[in-house]
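Every protein chain but one is kept in place in this view of the complex.
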Amino acid sequence: MSLIWTSILMPIIGAALVAVSSSKLSRSIALLATLGSLAALTLFAFEFPAWNNGQYHPLEAGPAWLDAAGIRLSVGFDTVSLLLALLTAFLMPLCILGSYTAVTERVKEYYGWFLLLGASILLAFAARDAILFYVGYEFTLVPMTILIAVYGGTERRVASIKMFLYTFLGSMFMLAAIIYVAWENRVSTGAWTFDIDTLTATAIRLPASAQYWLFASLMVGFAVKVPLFPLHTWLPLAHDQAPTAGSVILASAMLKLGTYGNYRFALPMAPAGGTELMVVVAVLSIIAIIYASLICWVQTDAKKLIAYSSVAHLGLCMLGLFALNPVGAEGAVFYMVNHGLSTGALFLCIGMFYERYHTKDTDVLGGLAKKMPVWASFMVLFTFASIGLPGLNGFIGEFLCLGGTFIAEHDGQSGYPGVLGPRFAVVAGLGLIFAAMYLLILLGKIVWGPLREPHHDAGHAHACLPTDLNAREILVLTPLAVACIWLGVQPQPMLKAIEPCATRMLAQYPDEVQRLKEREAQMASEALDATNLAQVPQQGGAR
Amino acid sequence: MSSANFPIPQAVVAPEMAWVGLALLLPLVSAVLCTICAAARLRGKWPAVFTVLALAASFVVVLRAYNAYSGPVQVPIFEWMSFAWGDGRFQQFTAPCALYIDSLTLFWMLFVTGLGTLIALYASEYMETEKGAGYARFFFGISIFLFAMSSLVMGDNLVMLYLGWEGVGLASYLLIGFDYQRPSAVAAAKKAFIMNRIGDLGLALGIFMLWANYGTLQYSQLFQAMNAGGQTAVDWDVSLIPFLLMLGAFGKSAQFPLFTWLPDAMEGPTPVSALIHAATMVTAGVYLIARLYPFFALHPDALATVAWIGGGTALLAATIGMAQYDIKRVFAYSTISQLGYMFLGLGVGTTYGACYHTLTHAFFKALLFLTAGAIMHGFAGQLDLRKLSGLRHIPGWRLVSWTMFIGCLWLAAFPYTAAFFSKDAILLQALTSARWDFVFLGWLGLFTAALTAYYTFRVWFRVCCGPVHFEPAADAHHGDAPHGAHDAHGPHGHENAHASKAGHAAEHAFHPHAPKWAISTVLAVLAIGTVAAGFPAYNEAFAHGTNWAQKMIAGSSAAAGAQIVEHASHAAETADIHAAHATVLGMEAHTGLLVVGATASLGGILIAAYLHLFSRASADALRRVLMGNWFTRWLPICMERKWFVDEIYHGLFRLPLWIGSQVLHFGDKHFLDGVLVDGIARIPIAAGKLFRPLYGGALQGYAVSMVAGVALVLAWMTWVWLRGFE
Amino acid sequence: MVPTIFYAASAAAAAALLMLLLPAARKVRTAGTVLGLASLAWILVTIVRAIPVTDSALGNVGMTVLCAFISVAAAVRVITHHRPVYSALYFVLVVISGAALFVLLSAEFVAFSLVIVYAGAILITYLFVLMLAQQSPSETGGADAVEYDRVAREPAAAVTCGFVLLAVLGSVIFASPRSAADASADQVAAVERAWADLGRMPDALLERARRTDPQVRMVVPRSNGAWIETQRDFTAVVSVQRVDSDIASDLVLSPAMLPENTARVGMALVTRFPVSLELAGVILLMAMLGAVVLARRQSELADDERRALAGLDRLAGSEASPARSRG
Partner (left out) sequence: MNAFLAPVSSAIASVSTALEGMGQAFSAASEAQIALSLAISALLFVIGLVGFMVRRNMIIMFLCTELMFQGAALAMITVARMHMDVSGQVFVIFILTVAAAEAALALGLVVLLHRRRETLSAEVWSDLGEA
């Protein structure tokens, strides 16, 4: 437990140190702090006993924070949250290393806020108390808004305000839902608590109508964060305007808070609601896949393109989650991690050429393979990881998500009856084609083709950067590349570890879905009876 | 629906055979070494050395496996994607990294690794102008391709197959776009990958469907489950499985709806065209169908669809091939056409014919492409058959000319060549089928064979015979010709005469360099291989021995072929009996087909000889006649313009989607974000504007709002309080 | 039911007030006046009809209604009159009618102090200041008053707020019926406290005892140490020594002997609220000091300002700060 707190507090202490240090020293402190956090978390992962049971570890309640409201500083991980936290901790040092030359003004503040961002995301993943989760979840907005609003592009103000307000509005619904469950728990047990497991146990006993609204409001909060169509419009703007490292963390870790929220709260807490609304969410996810993919196709801004592709990819992730069977859930969780790696890496790649050319417009810039072969190699690798090439990490999640969706109607034998089925998988599968299309178009424009450079003399304004990547930048991308390949070749340990979590999340669903199906069958037969009854007098009249 | 028991040999689990995995590992190692070469900025031929050695070693591994082969084996290597949430058959997902080795696998692997080694050797010389990063990149691509192809063929389950399937797509993408600074190459690479992805989606859905029905994706378990009878559990009819798999096969093997990427793929370096886009990768579709042949009986029309698509594509591609001027494009269309034959063979039920044709085709088409590559290499990228003539007479080019001649004879299915026998097997099956449509397709195939002979020898007579004359291509830099110019706009008939005059000036300045040892050796070896590929058939036809190819196919899942077709067409007799008693044009089937096939082949060659060797002007005259006539005008135009398939696709799919995307993009920005999101955000802003005067700084504004607040709070409290009294 | 009528009447009153506040034609203002008086009557009648009036209280109620009309009408005039001096004078009317209401509620001392302090002192101060800041006719632009006196500021919002508040207050009035038991308990407690107060006023006690019985020589403490003891029937018993004997004997004081209101107020001030009394004194002192300081600051500031203005005049074009006034 102390290791968890170490990993969360290291960045915070780092931020405090950065605040009092000099600009020169700040990035080293930040790097050390994030590395320390990663080290603590890695140590924790090594001695983590719960890889194979889907439970939280450690399980004991933390010290009281607000005793009157039963809020406790309880932290602990299950496999999924540990993986996502490891992803965050893994990306943080890389982001900091990647920002060395990108940020030249207000350096101290940048690293300080960045560390706080990382700490709050880690807190959200580590929290075992719903309010603690909410604190982490919501506090991410503050540093992120500042990172965008101060270090962003030309429209940074609009972008940061929109991001803040949009996601904040969403999470209000979520908070309300959590408090509602806590209140119900208080009514039944007489004591306030926000312990997630307890709340889940309470929530699944609520009547179906209550669960419906519970699920809907949790979903609204998380759907904004995911982001699910049509609540996605804040994301492209935020990505477009954010500094590179901000984009990386936004795409890789912050969006995962949304899907993680679904995994942790919406789905297990309100199985009846989830069953009712599953088709709605699935349809929205599919719309997101197709819609965002098509928009990517005509994007000329590289970063916006990747941002929209995140919308599409996370749509697939949500679809896998809402297939409500272990295959889809495994795929979705795996995809959460791997989308973080490949998309984060793509943002880093884009940031690297942006630093050199100060443009992300694929109409102006192109054919960089000639000038930057090393960069181009990485870019191609990560693009294919994002396309979902088998052997790289993206494939596993994509394949399982689609497969889970496909077999969702395969009831009886898998133990997890579903509703979605092949029709959904086919339409979502079009996304695979579109993904190849827009990402290869991106590659074709900026990596391949004759060299095109912007005309203004700022071509190589950045004096300290060579034409191709320098050692530091290679150092940033290499771990990501290794991770992408390694997870594509050896997903097995991770899949095994996720499996108990997936089944645990879905524990209530087989019964609920069965009930839904029975209800629908009954309604159908009643409708049939009604039409038969309606026909009788008609026939009589005809005679 | 098909509970018939097909005699599929059961696989034995043999972990001790893990060394076969070297066939996968070695190309991967060489890929890594190539990467290191690139990183270390080595300028030598090291990447080629590594690759050739690795591929040769993996060929040796496959040979050893062939020697050690005694029955199907399953070789587990490590767990890749496997998890279970219960004990039931449908409560697990198992996709290990494992190998499934049966005779079909070995049959494929032998020519894949063998040809891969040879072509890599060829490329070591062909690509020498690119030494440095490009050289390493090229051999990286080749190595990755070989790895992926091996995984595709040797994989124990459909997920491994899918890995290879997409992996060869990646290699193809990287290699077609090898000359990445040429936009046409980049576009071709992109097109290849995306069109393949359409097929891949079909394959993926087919895989899911198989999984949903049989609860496993491993071949041996699948076949067992198949024999035990499928379990229909999804709301889609299980008989859709073959159609979905077919879509994947059509994409990878460039069949009718998805074939347009292959001609464009000729943008890649010629060794790539030879290896990937002629000999090996494009046969993956054939392999897929052969491997999963029992499942194609799940729908009675599945195999008929394969046959129709194959036969139709063969004819379509042949007609286009007749009107192309770029040598590589002619060969590309001939590849599509020949692949059509293979699918025809699969469709009519002779997996042996299809697979054997794959083998022979692999050799002669690789040979043809490599000779084309040699010409391109020597003539600075010139590939227009109107601008090359009489190569046979140029010193140093004899080997090329004659090896090309061998390739052309084989492609034209000249009697008693290997290709003749393989094509024969396919057409015989079709012509003797009990189904009228298969017989029709057989005759269509024969007609196509005549066209094939014509366009094949059109190339050879044009390029290697006649007076010596050549023009180097406009870009003196070695590489691949800018086909784009000819591609879109059909050439004008009378170009020939003028071109030769214009070319004379260049002729003196330009000296073609003849191929050196590596290319020559490879050409020679391949020519021998091409001839030797006929051995199994000769053994059967003349020595009445066993046909090696047939034996190999018969030992695998593809063997179920004949029975399935019979089963599907409800014919009482088996294919063999049927063929034995069948007649072609009143003669005994084998004899009849020999006569008819020889006639078609020789007829095509003779017409080509007349039009393109003896009287070249008459070819132009014929074209003028056709073009001058309103009723026939469409024919040459459509053939030259490739039946407008690309344009139709553009108009039918790409353009509407693109317009749709623009609309969505606009809508996303201005409606969804602009009107809805910002519109909602404007409500509080408007409310703020409404109350703004209250807070202008004047005291009373604050007073009013304070009083209003107090009044409202009091009102609410009073209301609550009063409710308490009532 | 009753509150609903009251709300309607209040709404009418609010509408009338709005009509009076809006810069409208004379007819509208007349209509507003009529409507206002009618709705005021309506409010009062609603109340009187809601609560039965005993005959004995008829006079009090009638007087209260009369005073209500006067004070409310005057209050409305205070806020609607365009000329500040008249507003101030109408306020005097409010104070006087208010004092009458105080008297009707048996608070004579407060009533008189109200008249003296308000009408006599505070209002005069107001008038002084008004005179001091009086606009010349040229400033008013020929109208009867300056613009900021004539045009009300956001009357609709203000009247709406006021109406809501009035409705709330009215609801409270209607919602708290007092039980007779409460009233009598209050009465008992009040009488007891009044007798106890009397016990702390030796002279008054002696005087009352003598008034009851002229033979009383002195009042002595009773056996339990208290000076006075309350009886059930609102009478009280004191121990007295009569002129003719040294032996203490009981004397019953009738309710008429209860101390008068002013005495009780005074008693309460010094016995129950001594600290508040002191604080009030301090407040007055501080106010006085504050007024002195302000008056001093005033003249200094005036000098400063004059100097600043002169400086600003030299620096041409930067008259920004005075020009910012939005009058």
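Every chain is named by a letter (A, B and C) in the order it is written, and numbering of its residues begins at 1.
One rule holds in what follows: contacts are C-beta pairs under 8 Å (C-beta built on N, C-alpha and C of every residue); 3 or more make two chains touch, one makes a residue touch a chain.
From a predicted model like this one, the values you see are computed outputs, not experimental measurements.
Here is the thing to keep in mind: the chain we left out touches B, C in the whole complex.
Of the listed positions C:G62, C:P202 or C:P221, the one in contact with the omitted chain in the full complex is C:G62.
The hidden chain makes contact, of the residues C:A11, C:L130 or C:A226, with C:L130. The set of chain B residues touching the chain not shown comprises 695-700, 702-704, 707. Where chain C meets the missing chain, the touching residues are 13, 17, 21, 40, 43-44, 47-48, 50-65, 67-68, 71-72, 75-76, 78-79, 84, 87-88, 91, 94-95, 98, 101-110, 113-114, 117-118, 121-122, 125-126, 129-130, 132-133, 146, 148-149, 151-155, 157-159, 161-163, 165-166, 169-170, 173-174, 178, 183-184, 186-187, 189-191, 193-194, 234, 255-256, 258, 260-262, 264-265, 267-269, 272-273, 276, 280, 283-284, 286-288, 290-291, 294-295, 297-298, 301-302, 305, 322, 325-327.
Assume only the chains that are shown with their structure count from here on.
Chain contacts in this assembly form an open path, with each chain touching only its neighbours along a single line.
Distances from each chain's CA mean to the overall CA mean are smallest for chain A. Between chain B and chain C, the centres computed from C-alpha atoms are 100 Å apart.
Rounded to whole angstrom units, the spacing between the C-alpha centres of chain A and chain C is 67. One inter-chain figure worth recording: chain A and chain B are separated by 36 Å, centre to centre, where each centre is the mean of the chain's CA atoms.
Multi-chain contact residues, meaning those touching two or more other chains, do not occur anywhere in chain C. Contact with two or more other chains is made by no residue of chain B. The residues of chain C lying in touch with chain B in their complex are 153-154, 157-158, 160-162, 164-165, 167-168, 171-172, 175. Residues 693-694, 698, 700-701, 704, 707-708, 710-712, 714-715, 718, 721-722, 725 of chain B touch chain C in their complex. Partner chain B is touched in their complex by these residues of chain A: 162, 165-166, 230, 233-234, 237, 291, 294-295, 297-299, 326-327, 330, 367, 369-370, 373, 377, 380, 384, 389-391, 395-396, 399-400, 402-403, 406-407, 409-415, 421-423, 425-426, 429-430, 432-433, 436-437, 440-441, 443-444, 447-451, 489-492, 495-496, 498-499, 502-503.
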